[in-house]
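All protein chains but one are shown at their positions in the complex.
A and B are the chain letters, set down in written order, and residue numbers restart from 1 in every chain.
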Amino acid sequence: MSTISDLSSHHATIRAVLAAAGQIILGKDAQLKLALACLLARGHLLIEDLPGVGKTTLAHVLARLLGLEFQRIQFTSDMLPADIIGVSVFERTSGSFQFHPGPIFSQLILADEINRATPKAQSALLEAMEERQVTSEGITRPLPEPFFVIATQNPAHQIGTFALPESQLDRFLMRIELGYPDREAERALLAGADRRTLLAALPPMLQADELKQLQETAAAIHVSPALIEYVQAIAEYTRHGGPFVNGLSPRATLGLLAAARAWALLEGRPHVLPEDVQAVLPGVVAHRLQVGGAAGQVLGDAFAKAGGNAIGRHLIEAVPLP
Amino acid sequence: MKLPLRRWRQWFSGLLSPRRADVPPLTLTQRRVYVLPTAAGLMYAFTLALMLIGSINYNLSLGYALTFLLAGLGIVAIVQSFRNLAGLQLRPARPTPGFAGAQVHFGVRLDSQRRRTGLKLSLAGGESVLCHVQTQELVHLALPVQHRGWQAMPRLTVASTWPLGLIKAWSHARFDERSLVYPAPVAAAPPWPGAGGEGRHLDMSEPDDFFGLRPHRSGDLRQHVAWKASARLDEHLLSKQFAAEQGELLWFRLDLAPGATLEEKLSVLTRWVLDAHAAQQRYALRLDGTALPPATGSEHLHACLQALALYGPPPDERR
Partner (left out) sequence: MGKRDLSPTPRRLFRKKNACLPPLTLVQGWWLFATALAALLPLIQHLPLWLSTAAVTGMAWRAWLSWRNGRLPPRWLLFLLVVAACVAVAYSYRGFFGRNPGIALLVIFLALKLLELRSVRDGITVVLLACFLLMAGFLFNQGIAAALYALAALVVAVAALIALQAGPPVRVHERLGQSASLLGQALPFMLVLFLLFPRVQGPLWGLPQDAYTAASGLSDTMAPGSISQVAQSDAIAFRVQFKGAAPPPHQQYWRVLTLTDYDGQVWRHHPTREHDALPYAPAGPSVDYEITLEPHNLRGLPVLEKAGLLPPESSFSADRLVLAATPVRSRMRYAMRSYPDYTPPPEENARILAAALSIPPEVNPRTRAQARQWRAQSSSDADILRAAAEFFQSQLLAYTLNPPLMEKDAVDAFLFEHKRGFCEHFASAFAFALRAAGVPARIIGGYQGGEINPVDGYFTVRQYDAHVWVEAWIDGWGWVRVDPTADSTPRRIEGGLRTAIGGGEAPLLARQDYAWLREFRYRMDAVTNAWNQAVLGFNPQRQREVLGRLGMSEPDWRKMSAWLAGLCGALILALVLNAMRERKKHDATRHAWQIFLRKLARQGIDAQPWMGPDTLARRAAAQLPQHAAAIRAITAAYVALRYGDELPPELRRRQTAALRDMIRRFRP
């Protein structure tokens, strides 16, 4: 259990991290905050957007600031699971097989363009995400703690890509879009120094165990019965009331609550408010819900046109606070 | 609940002259809920009358009892049907715009303190939806629309024959809500204006990394054709797409659109806007007096569609 003073010191740390990150990634405060919340909730993050909008930079910045060991895996269509997990190589000197860990043995993974890889390679990563351990040649090896995957994906309906199936999308706690920078941010970007230089100069602001503490604090944030009722009402709506094919899974509602707790921590609150749920809701649910049914036909088109946030927005406004 | 003659007159006059719009949230008070027997209810009453005559004729005391019990059940049915509606709260939810010739969806939010069963919601001239309300329910009702512009929400009827089907309780609501109707996009899209030429500007930025593949379009550089990939698909050629091409910019104008009438031109523009959005192109729209600067994203799309929907004189004066 954390005390209030704990909480305020944590809050100060987090604000400092966010401020520092905001220096490099311009005009993306909301997305930065969501990404951090996702990490604090021990979830994995999927970023879906066009190339060049700063997905890689975001991952880099988070890794540097949080003092995490960072690895980038560029997914390609000829990638094999071994390229991710690692291989056992016969070493002549010792006369035995030696395991050479792959890039996945790292604290923060940037899985770039994950939908370019074959489903086989994708599932190797996704399994590791889920189990937080890797099994190769009969030996199970734990992944480092904390373990955090930021996967990026180009928008769907592109030729030559393998879209992630829904069941695998469910393993990502959040999906966010970065989008183009606004005018002002873009000007600052163009006028300012090279991001890479800035990145290199970034000092780590947390020790690894400090991050763990933060995660624990987030998990301990108080959730009142009234709030659980609200989350249930949202789930209930997606399952029966709304224009969706399938409702939210229990994994999704658990994730929603965890993300809301992390968000409350970012806001410096000792308890979760409906606003915290609403803040993370679009990120948590948009990739898990599919619009369908008779009423949803046209609604779905509208959602598709209005972008990923529309489903979240719709949910927020459709479900009254209990 | 019992309807004195005066209330009937009010009701009929209400049918003839459009009432003022209801202010949301609208609670179906007891004065707003009407009850009348259904065809089945009349059949039931007729059967009861026969049973009563039979009881009298044969001096059947238990026949009387059965008849009276069923008569009591009829009264209970009236009360329960009435109860199923009374106190229900309605408020319009955000309507979903649609395209002319298709449907718009008007949303209705139902809030209730108690469980309600078998509510049939219908829009005048539109769809009927059956729903059950636990505490809260959101219902979308489709309404076929023919013309672009604003479509006012028609009168909403909530009706129910629960629990016995003998009595129908109903109530009307008229909300001051409207939905946007976009012009109907033409089915077959004519090519975008001057592919590579007029109306299309390439960004100044240099070509970047290989980004992906897309169907070949006339005007693509030959060295960008992905021959190997195309060979695997036998339908059409694929072009390599480079990151910078994402910034390709399209200008849509009324005078660039083919078509004899304004409506046809608007339809073509609608199709272009939708296609450009789907292809994640940057595009801009200029109509007389309105210019939407180049952008992408759903907000931009909606702004463009709204401008197209509301451009100039509406094709039909109905609101």
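Heads up, the rule we're going with is that a residue touches a chain if its C-beta (ideal position, glycine included) is under 8 Å from a C-beta of that chain, and two chains touch if they have at least 3 such contacts.
Everything numeric in this text was worked out from a predicted model, so none of it was measured.
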item	value
Hidden-chain contact residue, picked from the options B:126, B:149 or B:185	B:126
Footprint left on subunit B by the chain that the document does not show	1, 39-40, 43-44, 47, 50-51, 53-73, 75-77, 79-80, 82-83, 86-87, 111, 113-114, 117-118, 120, 122, 126-132, 134, 137, 139, 161-165
Where the unshown chain meets subunit A, residue by residue	222, 224, 226-227, 236, 240-241, 270-275, 278, 294-295, 316-321
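Here is the rule we go by: only the chains that are shown with their structure count from here on.
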item	value
Inter-chain centre distance, subunit A versus subunit B - centres from mean C-alpha coordinates, in Å	34
Subunit B - residues contacting subunit A, complex	93-94, 96-98, 102-105, 109, 111, 129, 136-140, 142, 208-209, 211-215, 229, 238, 243, 246, 277-278, 280, 296-299, 301-302
Footprint of subunit B on subunit A - complex, ascending	50-52, 154-155, 157-161, 179-180, 233, 237, 241-243, 294-296, 298-299, 302, 305-307, 310, 317-320
